[in-house]
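Got a structure for you, questions after.
Heads up, one of the protein chains got dropped from this complex, but the rest are sitting where they should.
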Amino acid sequence: MRIARPRAARTLVAALAIGLVASGCASERDDDNSGGDSEVFVFGAAGDPAAIDPSLGSDGETFRVTRQAFETLIDHEPGGTELVGGLAHDWSSNEEGTEWTFELEEGVTFHDGEALTGEVVCQNYDRWFNWAGTYQNTTLSYYWQAVFGGFAENESEDVPEPNYVGCEAPDELTATITVAEPSANYPGGFSLQAFSLHSPKAIEAYAEDDPSGEGENITFPGYSQEAGTVAGTGPFQVTDWNKGNGEVTLERFDDYWGETDAGVEELVFRTIPEESARRQALQAGDIHGYDLVAPADVSTLEEEGFQVPIRGVFNILYMGIIQERQPELEDVQVRQALAHALDRQNIVDTQLPEGGVAATQFIPDTVAGYSEDVRTYEHDPELAQELLAEAGAEDLTLEFCYPTEVTRPYMPAPADIYELLRADLEAVGITVEPKPLTWNPDYQETTRSGGCDVYLLGWTGDFNDAYNFLGTWFDGYTKEWGFQNDEIFDLLSEVRTEPDVATREAMYQEANEAIMEFLPGVPISSSPPSIAFSPDVNLPTVSPLTQENFAEVSFK
Amino acid sequence: MLRLVVRRLLQLIPTLFGLTVLLFIWIHRLPGGPAWALLGERGNEAARRQIEEQLGLNEPLLVQYGRWLRRLLELDLGNSVKTGQPVWDEFTLRFPATFELGVTALLFAVIIGIPLGYFAARRRGSWLDVTAVSGSLLGICVPVFFLAMILRSIFAVNLGWLPSGGRLTTGIDATDVTGFAVLDGVLTGEFDASWDAIQHLILPGLALASIPLAVVVRITRASVLEVLSEDYVRTAESKGLRKSVVRGRHVLRNALLPVVTTVGLLTGSLLSGAVLTESAFSFGGIGSFIRQAISDRDYPVLMGFILFIALLYMLINLVVDLTYGLIDPRVRVN
Partner (left out) sequence: MSTKTDKIDRLAALTAQRETTTGGSLWVEAFRRLRSSKMALIGVAIMALFVVIALIGPWIAPHNPTSQLWRDEVFTNRGEFVGPRGENWLGLDHLGRDQLSRMLVGARQTLMVGVISTVLGFVVGALIGGVSGAALAFGGRAGQRLDTVLMRFIDMMLAMPSLLLAVSIAAVMGQSLTTVMIAVGVVQVPIFARLLRGSMLSQANADYVLAARALGVRRRRVVMGHVLPNSLGPVIVQSTLALATAIIEAAALSYLGLGNPDAAQPEWGVMLAQAERFFDEAPFMAICPALGIIITALGFTLLGESMREALDPKLRS
């Protein structure tokens, strides 16, 4: 019995062929289009922003977007970490460091046409200070609580006491902010994206749109989830947030007060969670740039003609040691042995992107207070073994925690770094028990509550003050370090309220030296997260704080 | 018939209720809480206590469950801890993407699978048969995430034929009506938006289709073989009916019934595949959202989404059972 060739199958093949050809043609046509008007710049983000009101944000993905539309009183110099004028061209404080006066730029207009005045600055700060209900939750007001403490009326005992006292506007272009106690957080804190200024009209609108404090929900207020209400002073304004497609669209603001307007008409941040998908999207021409490029991809992308500028470093990766877990770890000789055992240069050479450096202390050298005179610990396996022998800890066993499925700016591939460190530790006779945990939230919780002997963690600075690094870890006992050292604790508590910047710097150097002598953990490296752009764009100045200003971007 | 439907629907209630209890206990056993997930490196003990207090996580589990259930009866599923938006809104926002993706995958599976299965059966034992069957089986053996990367690498990066991910090209003028990108374009007359959405569906659809394809081929083949051996086919053939008539009217039509019902039952495995496919293609549907919710300990989202999926799965099962009953009177008796 012969089987006739079926007509259906032939039709199907034909249809498939037509479909493929058509799709080929169509995508070519699309390419032509985007080449033609070339005014939409698409940037691949690793995650969705939490809100388009920066006051509610606490993560880089949120701030990357809002930074293009909102500005702060003080800014960082392009490509650096020094504080420079933002919306205020000058700022000063009284001697005690409790009154901060800002001289505002003239002629600044918000996206809704309102003008920036000293009064507006006060409205903004008073808004944050008077936050109530759900706003007092750390999820919504992390940075306010970290920098200015609590609120006018604290509703929970877990909220810190307020350090903010009040704000006055003596004239049109001046604002004075008063705080109760001087702090290492000032003036750096005024540069935080979370304290960007909003238009007074927008603030009124926000007030009517409270986050529902009802029941056990934490709800972001509606205005922060949808374009239309928020208004800042930046070179772009948020015009659309399409959550289904994971795209935030910003359009050029033509009345921008700064000298130059944005180089592209439209800026889109598109969420592409997978690292390799972001790279392929760039290679396929679907996006024009993306952040957190895997180090291995840098050379490939460069060979293909993509631009991969190198940022400065502003972060630190360290191996934390929790001393109270084992008596051996409380012995400084053992901790020194660990430091000598690790080949940190090898990690820099083989794992970190260009620009990465091995760390000698718990802050990168771009932060004021970095000391050249700290005790250093060279890679020396033999010395490590001797130290272990002297301490009587030859058969040391360490439970080593490391995170999986995560890429951090200071740690491109944690599992690989762990593998290398494990080999180093085993080379000096230490037994390593691996304890991998998912980053969210197991790893955070386990390391913070003291659940491992050693672990990998790091920090990216918010602004250029060493307290932002050191204070986070060493101004008192924490379970994540598990030690008592009053010398270090006192030093940092003291520096926290020292108003004079120069004095602070000297104290930080002293603290760094004391810390590296005591060696609570091993600082490993600082590395710049890589950012890539397509060949046809003029690059923005890349920033160690990852605060790129996309207004500088334009198409060639 | 109606009574049967009602009875079966009522039977769903205790199952779903039991599911919510088990699910609630289970997801609250996930170590860690949403606080660390929300704040990352910047989290601390005070923040954790504060967040847990706000979310009511410090109360006994039973109280929490009672409150959740009471609100469910008011049709309120609570808010996502991560995004702060109502769970229902998050679901309706993301469901269309997953639905479109699932339908595309099933279409690919059916369009490729049925002819393949049919010809494999007609030439049983030949090399065509072996190739078709092993070829389709090869599909399920390739890890979806790897397949996704290969497809992207070939068709998006090297050939540049199709987009590498996402649902729509950035900047395309598409009006959002229903959330179903393809349908919206048709409704508003923006056919280029529809076409764009279809292009974005092809690669993830193919990757996801690798799972149901094998099943469709196998069931088609088995069912065609069975029908071919039936007496009425032999009778028809020996009567001298034209081959095309025998094949079309007798073989295919009868063989397709089990295929149709099996396709309905594939939704479960499609959703599993969607978790990986959506992640790999940045296709913002419910699969990748749930996966994220697990690591964020986003309890309300997990409860709400999984409940929906379970309900959907059970309803599809029910419909499949009932259609089976309609088609095959022997089943109805039982």
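Should a chain be cited, it is by its letter among A and B, assigned in written order, with residues numbered from 1 in that chain.
Methods note: a contact is a pair of C-beta atoms (placed from the backbone, for glycine too) under 8 Å apart; a residue touches a chain by one contact, two chains touch by 3 or more.
Predicted model, so just to flag it, every value in this text is computed and none were measured.
**Student:** Kindly state which of the options B:Ile51, B:Ile114 or B:Leu271 is in contact with the chain not pictured.
**Tutor:** Only one listed residue reaches the unshown chain, and that is B:Leu271.
**Student:** Just one of B:Val81, B:Ala97 or B:Met149 touches the chain that is missing; which is it?
**Tutor:** B:Met149
**Student:** Which residue from A:Glu82, A:Glu106, A:Asp254 or A:Asp349 sits in contact with the chain not drawn here?
**Tutor:** Hidden-chain contact among the options goes to A:Asp349.
**Student:** Of B:Leu137, B:Leu159 or B:Val177, which sits in contact with the chain we cannot see?
**Tutor:** In the complete complex, the chain left out is touched by residue B:Leu137.
**Student:** Write down which of B:Thr15, B:Asn58 or B:Thr92 is the residue touching the left-out chain.
**Tutor:** Of the candidates B:Thr15, B:Asn58 or B:Thr92, B:Thr15 is in touch with the missing chain.
**Student:** Taking the full complex into account, find the residue in A:Val332, A:Val357 or A:Ala415 that is in contact with the omitted chain.
**Tutor:** A:Ala415
**Student:** Extract the touching residues of subunit B with respect to the undisplayed chain.
**Tutor:** The missing chain touches subunit B at positions 14-15, 18-19, 22, 26-27, 29-31, 124, 130, 133-134, 137-138, 140-146, 149, 153, 218, 222, 225-226, 229, 268-269, 271-276, 287, 290-291, 294-295, 306, 309-310, 313-314.
**Student:** In the complete complex, the non-displayed chain touches which residues of subunit A?
**Tutor:** 275-276, 279, 294-300, 346, 349-354, 356, 404-406, 413, 415-416, 419-420, 422-423, 434, 436-438, 442
In this text, only the chains that are shown with their structure count from here on.
**Student:** Could you tell me the distance, in whole angstrom, between the mean C-alpha positions of subunit A and subunit B?
**Tutor:** Averaging C-alpha atoms per chain gives centres 36 Å apart.
**Student:** Going by the contact rule set out above, which residues of subunit B touch subunit A in the complex?
**Tutor:** Residue list for subunit B touching subunit A: 31-47, 49-51, 53-57, 67, 71, 78-79, 81, 83-85, 93-94, 96-97, 111, 115, 119, 122-123, 149, 152-153, 156-157, 159-171, 176, 179, 195-196, 199, 202, 243-244, 279-282, 284, 288, 295-297, 300.
**Student:** Which bits of subunit A are touching subunit B when the two form their complex?
**Tutor:** Those residues of subunit A that touch subunit B are 3-4, 6, 8-9, 12, 20, 23-24, 26-28, 30-31, 34, 40, 42, 48, 50-51, 58-59, 134, 137-139, 142, 146, 156, 158-160, 211, 215-220, 225, 242-247, 266, 268, 270-274, 276-277, 280-281, 283-287, 405, 438-442, 444-445, 448, 457-460.
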